[in-house]
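Every protein chain except one is present and positioned as in the full complex.
Going by the order they are written in, the chains are A, B and C; count residues from 1 in each one.
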Amino acid sequence: MELLSTNILIFAALALFMATAAFAAVTTSRMMRAVTYLLFVLFGTAGIYFMLHYTFLGAVQIIVYAGGIVVLFIFAALLIGKGTIDVTHTSKMRYFAGLLTSVSGMLITLYLIVTGGFSTDKFTADGVPMKVVGTALMGTDKHNYVLTFEVLSILLLACMVGAIMIARKK
Amino acid sequence: MIVPAEFYLILATILFFIGVFGFFTRRNLISLLVSTELMLNAVDINFAVFNAYSHPEQLEGFFFTMFGIGIAAAETAVAIAIIINVFRNAKSIHIKNLRNLKH
Amino acid sequence: MDFTILILVLPLVSFLILGLCGMKMPHKAAGIIGTLSLATVTLLSYITAALYFGAGRTAEGIFATITPYNYCWLPLNGTLSIDMGIMLDPISVMMLIVISTVSLMVHIYSMGYMKGERGFQRYYAFLSLFTFSMLGLVVATNIFQMYVFWELVGVSSYLLIGFYYTKPEAIAASKKAFIVTRFADLFFLIGILLYGYYAETFSFTPPEALLVAAGGVIPVALGLMFVGGAGKSAMFPLHIWLPDAMEGPTPVSALIHAATMVVAGVYLVARMFGLFIGYAPEVLHIIAYVGLFTALYAAVVACAQTDIKRVLAFSTISQIAFMMVALGVCTSSDPHSGGLGYMASMFHLFTHAMFKGLLFLGAGAIIHAVHSNEKSQMGGLRRYMPVTHITFLIACLAIAGIPPFSGFFSKDEILAACYSFSPMMGAFMSLIAALTAFYMFRLYYLIFWGKSHYEEQLALYKAGATAHEPHKPHEAPLTMTLPLVILAAISVVAGFIPFGEFVSSNGEPYTIHLDYTVAATSIALAVGAIILATIMYKSGESRLTTAINSRMGAFIQAAYHRFYMDEIWLFVTKKIIFNCISRPIAWFDRNVIDATMDLLATATQKLGNILRPMQSGNIQSYSVWFLGGALIIILTLIFFA
Partner (left out) sequence: MNILNLFVVIPLMMLAALWLSRGTRQIRTVMVTGSTLLLALSVYLTVDFIAQRNAGVTAAQLYTDSWCWYPSLNISYSIGVDGISVAMILLSSIIVFTGTFASWNVRPHTKDFFLWYVLLSLGVYGFFISTDMFAMFMFYETALIPMYLLIGVWGSGKKEYSAMKLTLMLMGGSAFLLMGILGIYYGSGATTMNIHEIAAKGNIPVGLQYIFFPMTFVGFGVLGALFPFHTWSPDGHASAPTSVSMLHAGVLMKLGGYGCFRIAMYLMPQAANDLAWIFIILTTISVVYGALSAISQTDLKYINAYSSVSHCGLVLFALLMMTRTSCTGAILQMLSHGLMTALFFALIGMIYGRTHTRDIRQMQGLMKIMPFLAVGYVIAGLANLGLPGFSGFVAEMTIFVGSFMADGTFHRTVTIIACTSIVITAVYILRVVGKILYGEPVNEEHKKLTDATWDERFTVICLIICVAGLGIAPMWVSNLINNGVSDIITTLKP
């Protein structure tokens, strides 16, 4: 059956893995484990990008997210409590309120997606050549992003300074 | 066979609301940040999917995702700096203990 | 008659001078200013009277009403306005003479009586204010001007009764006097409003057509005005303030609470007499019965009082009631048939002012001498105070109705009018006249005869029973005895004034002629009463007195307590109005209305408290609410858009 083509099978596996890992990340009671599950999700996301043939994006995801950010998390977790600080949930009442709103939100969104009807006909498996990415990042024409790029770099600088300032001992 | 866009969207939705659920219910600042990352990821996926399926001739979603990743990095860095500082001052990162900012 | 304005202006000026800079003046200067201005006023009043009555009668055989001044003071609407002016007609001229004479006497007398008192200047200022107001009242050109001055008279009376403002009784009395009369004035005001609305004027001579058209309202209006008059003239049951008003200085009692202000009610009815006769004769009869009852009540109470000023006060109430009865028994405006009462009433007003003023001033002299109002502190004073004694005796004879003293003539006219109204009324009035003679001579004997309190005390002192030597009573100084003598002289001769020539119900001359049956009866009764009083009181309490006291103890006690009228009033005001109306209303205001307003505020606050936890500063709960809200909006959009 065409429905069960390779792509779909791979996607299904990936999706199951990601969902499980995400769920585990928000329910586990150990901080280090939560961060590890998050790492799994991030890897899965990179896989999704690869499936979309956005290989560069996938690479960025692995390098920045999985490589950079998660390391920060791990450092933080270790600094704060050697990973032993439990991450228990809030009160029962709020737990159920959160559960209720998130589940109903999910259901509503899913309903909208299922009934929405997206066209998939424009999808091509060409991917994005690196050259295009590079020129778009550095170009100044329409649909080019040098300004954003520079702003982002300033933001990162500011964050760096800010983070140092905040975390510095008095 | 191409995976239909809805599948990706469904996955992103599930991830997003798992993140929301975590954000609502966790009591630890780092866990909250983890949940936030989950939500951000879900949104990033959506951007990429919409780009790939709706407007493949332009790369707006693509770059939005990329910049999103960049900003997530920045945000995480600052957030973690704050968390560490809070921990240093309050000896706790449990949000129920962090009520001093209220008054 | 342009100079008549001075009659009003002089006392006012004197009031302003004394009121504003009196405190810096020496006592003597203040007294002289007040007395001199009043002397001028008196002189002017006499000139006015001479010119007015000397001018002769008009073709209709009456004295013309002169209005030298009448200015619009406050226009109210197209037809109504409050005017201020001076109107001269027989009764207002007569009142001018009465007021200025008595007032002048009181001014002179007070120089001696009030000598050295704290607030002497203030006293003269108030006297001037009172005289001004009273004169303004009698010369009023319209009912509203009368009301204006009526109120002013009330307030001067308030100020003068409360002259000794450190004495609690005086404070209470002044308050009571003002509030009771104010209460009556409310009816007066409503009466004026009704009258003004239907008659479309406040003047005393409204267009007849309008009054006829108004029908039954005019008697009501006139009746209400009478209630106002009853308040000022102390008719039962509004009389309660007058006995208490005796807390004021005695000359004030003589001026205000005997001779002038208290007869304002009588004057009011006389002023509106034409309207009463024309449109509300039945109201006049009600007045007559109210007067009769008041006269009887007051006379009985007077017999049991021990404070000499109280006796005089009740006597005043009784005598004013006589005047009211005389007005009330009128059935027409013709003095020859049914209208005699009007003239009799005015005549009695005139003579009564003189002899009652004299009685009060005499009482003042006595109080001045023995420093007490109580009869127990007196007795045997005739040896120490000969002038006072003689003048007091003259006044007593006058009020008792013994010829040839003035009271006899005026009272006789009243009795004659009553008999012609109904024999029953006449009989009652004769009886009251006899009672009057009895209690006046009881008073007279208790003061001047019997055992001298001074001598008893002196004997005790000499025997060493009391520590300090008693104060020896002495005759009053000339400033005080002179007015007594003058008033006594007037009281002797006033009866021979051909009063009917000047004042009568329809303005035409009326020659007073005695009805000998009535005169003989009343003289007999009066003499009888005097003899009874002589037996009972001439030399202290006789056996007869004790016998009567023991037989009728309860009744005498009740009369002594004025048949508990004050207690009833006190109950009404204190218990009912203060405790049962005002207190609950104040409570209601604080605890119901204000509480409702506060409840709104507290409810808002409570609601805020309920909603406050939502504003916890907790990002997580904010985001739950946020997402919940967003979902609701989305759902709404999905299903309703």
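General observations
Definition applied: a residue touches a chain if its C-beta (ideal position, glycine included) is under 8 Å from a C-beta of that chain, and two chains touch if they have at least 3 such contacts.
Computed from a prediction, not measured in an experiment: that's the story for all the values here.
For the chain excluded from display, the touched partners among the shown chains of the whole complex are C. Only one residue from C:1, C:51, C:66 or C:171 touches the chain missing from this view: C:171.
Across C:149, C:347 or C:537, the residue that sits in touch with the chain not pictured is C:149. Taking the complete complex into account, C:193 is the one of C:193, C:459, C:520 or C:570 that touches the chain left out. The chain not shown here is touched by just one of C:182, C:285, C:382 or C:538, and that residue is C:182. Touching the missing chain, out of C:582, C:615 or C:636, is residue C:582.
Residue positions on chain C in contact with the hidden chain: 72-77, 80, 82, 144, 148-149, 151-152, 155, 158, 162, 165-166, 168, 171-172, 174-175, 178-179, 182-183, 185-186, 189-190, 193-194, 196-197, 577-578, 581-583, 585-586, 589, 593-594, 596-598, 601, in rising order.
In this section, only the chains that are shown with their structure count from here on.
Annotation: 97 Å between the Cα-based centres of chain B and chain C.
Annotation: 103 Å between the Cα-based centres of chain A and chain C. Shown for chain B are the residues in touch with two or more other chains, namely 20, 23-25.
Shown for chain A are the residues that touch two or more other chains, namely 90, 94, 97-98, 101-102, 105. Within the complex formed with chain C, the chain A residues making contact are 90, 94, 97-98, 101-102, 104-105, 108, 112.
Residues of chain B that touch chain A in their complex: 1-11, 13-28, 30-31, 33-35, 37-38, 41, 44-45, 48-49, 52-56, 58-60, 62-63, 65-67, 69-78, 80-85, 87-88, 93, 96.
Listed in rising order, the residues of chain C touching chain A in the complex are 620-621, 624, 627-628, 631, 634-635, 638.
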